[in-house]
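All protein chains but one are shown at their positions in the complex.
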Amino acid sequence: MQSIPIEHGLILAGILFSLGLIGVLTRRNVVFVLMSLEIMLNASGLAFIVAASRWGHAEGQIMFLMILTLAAAEVAVGLGLIIQMYRRFNTVDINVLSKMKG
Amino acid sequence: MILVILIAVLFVGGLLAWASERINPEYPRIISLLIVLLDIVLMFSLLGGDSSATWLVDLQTDWLPRFGISFHLAADGLTVLLLLLTGFLGVIAIGSAWGEITERTGFFYFNLLWTLAGVLGVFTALDLFLFFFFWEVMLIPMYFIIAIWGHENKNYAAMKFFIFTQVTGMLMLVSILMLAYSHYGQFGVFSFDYFDLLKVNTSGPLEMVIMLGFFIAFTTKLPSFPFHSWLPDAHSQAPTAGSVILAGVLLKTGAYGLIRFAVPLFPEASMQFAPIAMTLGAISILYCAKVAFAQTDIKRLIAYTSVSHMGFVLLGIYAWNEEALQGAVMTMLAHGLSAAALFMLAGGLQHRIHTRDMSNMSGFWAKVPKMSAVALFFSVAALGMPGLGNFIGEFLVLLGAFKANITITVISSFGLIFASVYSLWVIQKVFHGEYRNIDFDDSHLYDLNRRELIYFGLMMVGLIWMGMYPQSFLDLSQGALEGILASSQIVATAAVTK
Amino acid sequence: MLDLIWLLPTFPLLGFLSLVLTGGSLPKKIVAVIGAGSIGLSFLVAAIIAAQFLANGEAHFIKEVWVWMSVGSFSPGFTFYLDGLSLVMMLVITGIGFLIHLYSAGFMLDDPSYSRFFSYMNLFVASMLMLVLADNLVLLYLGWEGVGLCSYLLIGFWYENPANGYAARKAFVTTRVGDTSMAVGLFLLFAQLGTLNIQDMLHAAEAQWAIGSGLAVAASLLLLGGAVGKSAQLPLQTWLPDAMAGPTPISALIHAATMVTAGVYLIARTHVLFELAPNVQLLVAWIGLVTLLMAGFTAMTQHDIKRILAYSTVSQIGYMFLGLGVGAYSASIFHLMTHAFFKALLFLAAGTVILSLHHEHDIFRMGGKRKQLPVAFASFLIGSLALAAFPGTSGFFSKDEILLAALEMEGPGLILWIGGVIGAFFTGIYSFRLVFVVFFGESKAHHEDKEVAGFSMAGPLILLMILSVFGGLITIPVQEVFNHGDVHEEHHVSAFMHGIMIAVPLLGIGVSYLFYMSRALSIENLMASSMAKSLHKFWFSGWGMDRLYQILFVNPFLFLARVNRADLVDRFYELLVQLTRIAHKMVAQTQTGQLRWYALSIAAGLIVIVSLGVLL
Partner (left out) sequence: MTFADLLSLAPLLIVTATAVVAMLLVGILRNYAATAMVSIAGLFIATIAAAMMMEGTNQQITPLLIIDQYSLFFTVVVCAAAMFIAIFSYSYFLNLDDDREEFYLLLVVATIGAIVMVSSNHFVSTILGLETLSMALYGMVAYPLHSKESAKYPLEASVKYLVLSAVASGLILFGMALIYAQTGTMAFTNVTNLVAPSTEGLSDNYTIIALLLISAGMAFKLSLAPFHIWTPDVYEGAPLPATAFLATIGKTGMFVVLLRYVEISNALEFSSVVTVFSFIAILSILAGNLLALLQDNLKRILAYSSVAHMGYLLIAIIASYFAVGTISIEAVTFYLLAYVIMSLGAFGVASVASSSENELDSINDYQGLFWRNPWIAAVFTGMLLSLAGIPLTVGFIGKFYIFLAGVESSLFALLIVLVLGSGIGLYYYLRIVYRMLLPVDDAVSASNTSTHIFGSYVVLAILFLLLIVLGVYPAPIMAIIETISAFI
């Protein structure tokens, strides 16, 4: 069987990453912003796996697992903050958080 | 060792003065006066050394071995002159602050003494890093003096003073490092020591660039056109003592730097640059004399005249022959006294009638004859009357500069005319004419008291001494200057032939 | 005894110091004693020294008191140089000076700041002596500036009136212009000849410079600049008439007898230089001629008694310059001395008149005063005769010599002579115009005046009268100073020429008689034509020189000063500050506080740096 050229994998990861980034930029709902972050992190995880497959290592996949936990932690903290935010402002629109400027 | 003591005494004394305020707000001024007097006494011990040797004292110990930076203090005749001037004006400054500074005296005298300490450091440091160190150290207390005890617009003035000197100082730091690094390139070791760096032979555009770093820093402090614009504000806002130190001593550090470092370290570049430098000097002389004439704020006026006089110093230094250099040194000393005295008079007036605006003043001779006579004396000194110190300086400068560059010298000598114009204008405006006090309350317009008379008397004696028998000063600086000249012998000849 | 020459300036200096340090606390009597006494003492010393010097007949005598400064090859000293020339000068200064001090003791009696006056006077005499006794140009320059300062102080003596202050500043600054050119001359001489000791310098110049060489011309021109400044010659003469704002004794001492002749002294002292530059020397002559004529015209139109005398001074110094120009140095010095006599006399007399008439200056408001002011009248009569070079008076001899010398000079000599003679004619007119208008005719003055002339005032006047008459018989010992190119010995001039020279002044006197005494001719007719009016106006304003300088120099300077009061350079730095503030405002806009905007900025930044990285 012929293997997929590494570029394709990386490019896919890149596209995913950009999608995530765009999501962060465009979404006003904090929950979606968090999800977009997830996508970005996983995209880089994917990139690790692709790279690992190139070298036939396990390290890349271990790294992916680590990224998963990491992302989970991020989201945990994030959600906690979102709850506080909802309590205070009764909305999850990110634009309410713009008191500090200048 | 004596040099370290000289500086340490002031640092410690400053702390003492500050601490003593808690006991009694009268103490700081007494303490600091004693401290400075003690310092002067110590200075005289320097004169004891054999004058044959160029360097009277020379002390060197490691400081930051990583970069070959050493704690290197030394003094030659030139240094001693400037040290004595500093000490003398220190006393004068304390005297002028005696009645004027009433609150936070402790901190004031602390700053005053630390400024003096920094200045002494600048005059004695022979390691460029150490020199730069002191160069900056003397600014901070000065900043405080202006910013705390200054007048209506002190924040602006203090800020301007600090930023000007600081930024140009950083340029100098870059130059110092470039020089040190080229020493590293040539000898394989770092050194910031004056004598080591003299050996470095940079040349070409690089040398010019490095030299400019020094030049800008020093001419900003001097100050010279076009870097002078911090001075009028600083002077007009500073308390009298501040102005005295500023005009009398701090400006001289710039000139000292040029004589000691800028030219000897970069002979060729300096010689290529000399015409421009002399032109700047000439411009300062004429331009600032003209601006001075236009001022109505008496302190601003005097400040601009200072710039004008410093122009002569710049001219003399870059003429770079013995007459001109001696003239520059004499001008430094004489201007130190005359400008300080004029600022004290202006400060005295402001203290008495709470205004510096000359358009309100007129005919004070009738009211305060002593003060007027003193003012007359010092403005006459400022316009270069023979028999007083300033004349010796300016005459020698022009005499030497004429050898170096005829055109510029002739143009500069018009400064003598302008000087007479503005000096006599002050006398006319403030002291002559009909006395009237429409715009101010003259209830406190009393004549000079005994203390003031003593200080002015001292300064008068100094100026007359310099004017009638300058030899006693010239002899001191001669050895040093000849040494410096010799160190750039090629250059000196080049200058003469130019 | 000669070694005591340093006492000469010392006495007045001590007088000055003692008066200043006591600060007007002394009673007037003592002040007068100190003030006049110090000068008297130095006159005594001067006389003794003079006698001894002439007795042991050396060419010159040098006394170094101390080395002033010594830098490299430049080492002027406080060194006094005595020879015939400085001898004459020092005697004139101390002698006349003493008389005038004496006079002032009475004249200033009711002035509040009596001691300030005398302190300045003493300082003046001290510096003047420095000037004439200096053996090097730097010391001379010290005296030179010193007298300038004193003249400033004394012109502005009554400081309450701003006009006086203005006149004083004008005098100082104008002369300072000349002084500066002189200073530059000093620099040039030192740079070229390596010394400023007058004698060495002159010898060096003779040795190194060819006649008419550029350097010689430059040097002598620069010195000439100093001379015209001090001696109020073209083009720097405008300050002297205004200088009359000072007390009258000042005008007598400084602005007639001594200081204003310093320029003559300087040129005579350095005449060798001028001989090395013949054109410059000729220029001196021409300056003298033009000045004396212009001043003569102006003097005829003035009606302030002191201004008339002032212009006549200018014109007389013009004669001296003429003499210097044609090489008659001793004649010029001779005229300098006689002029000192009679002009001091005239001024002091004028002082008496003014004082007696309660500070009345306008001669047309006086008249018929010969009864009331006999002493003044006598003085004026004699003084004017001498001034107009009436045969037999001192002025006659001196002026005669100058004119003869001019005549003998080949080339432009004749023209110079004619001009000088015309000048003499005017001299006759204006001097006697003054006498006739003030002392004859009916008294226009409002009050019956008593002449205030105590002994201290009358004494000097009488002495000066004698000197003015017989001063011509003195022979001054300046031969060996000017031993070359001097024309003191016998003149071979036709009696006809002599006749003219004698006749012309008398003619002038006659004319003024017809106009102002007998009224045979009347000014009114003369002034009828508008042409004459404008001409009169023009002359009256001193040929409009003041206006000219106002427009050429003063106004531009004031304008520049005014427009740039705020210092352009400072504005520039202000601009920088403003730019920084604007930049801050702009950058601060980026801090919107919007999270999504922040994220966007990150993305943008990322794109920027990645493209930077990849494309480069």
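Letters A, B and C name the chains as they come in the text, with residue numbers starting at 1 for each one.
FYI, a contact is a pair of C-beta atoms (placed from the backbone, for glycine too) under 8 Å apart; a residue touches a chain by one contact, two chains touch by 3 or more.
What you are looking at is a predicted structure, and each value in this text was computed from that prediction instead of being measured.
Taking the complete complex into account, the chain left out of view touches A, B, C. Of B:I30, B:L59 or B:V137, it is B:V137 that touches the chain left out of the display. Listed for chain B, the residues touching the missing chain in the whole complex are 62-67, 104, 129, 132-133, 136-137, 140, 143-144, 147-148, 155, 158-159, 162-163, 166-167, 170-171, 173-174, 177-178, 181. Within chain C, the residues in touch with the undisplayed chain are 580-581, 583-584, 587-588, 590-591, 593, 595, 597-599, 601-602, 604-606, 608-610, 612-616.
For chain A, the residues touching the absent chain in the complete assembly are 5-7, 10, 13-14, 17, 20-21, 24, 30, 33-34, 37, 40-41, 43-45, 47-48, 50-52, 54-55, 57, 59-60, 62-63, 66-67, 70, 73-74, 77-78, 81-82, 84-85, 88, 94, 97-102.
Quick note on the criterion: only the chains that are shown with their structure count from here on.
Once the centre of each chain is set as its mean CA position, chain A and chain B turn out to be 65 Å apart. Taking each chain's centre as the mean of its C-alpha atoms, chain B lies 38 Å from chain C.
Averaged C-alpha coordinates put the centre of chain A at 96 Å from the centre of chain C. Counting partners per residue, chain A has no residue that reaches two or more other chains.
In chain B, there is no position where the chain touches two or more neighbouring chains simultaneously.
Taken in their complex, chain C has these residues touching chain B: 20, 23-24, 66-72, 74, 138, 141-142, 145-146, 149, 152, 156, 159-162, 165-166, 168-169, 172-173, 176-177, 179-180, 183-184, 186-188, 190-191, 557, 560-562, 564-565, 567, 569-570, 572-573.
Contact residues of chain C toward chain A in the complex are 588, 591-596, 599-600, 603. The touching residues of chain B, when paired with chain C in their complex, are 225-226, 228-229, 232, 290-291, 293-295, 321-323, 326-327, 363, 365-366, 369-370, 373, 380, 385-387, 391-392, 395-396, 398-399, 402-403, 409-410, 413-414, 416-417, 420-421, 424-425, 428, 431-435, 468-471, 474, 478.
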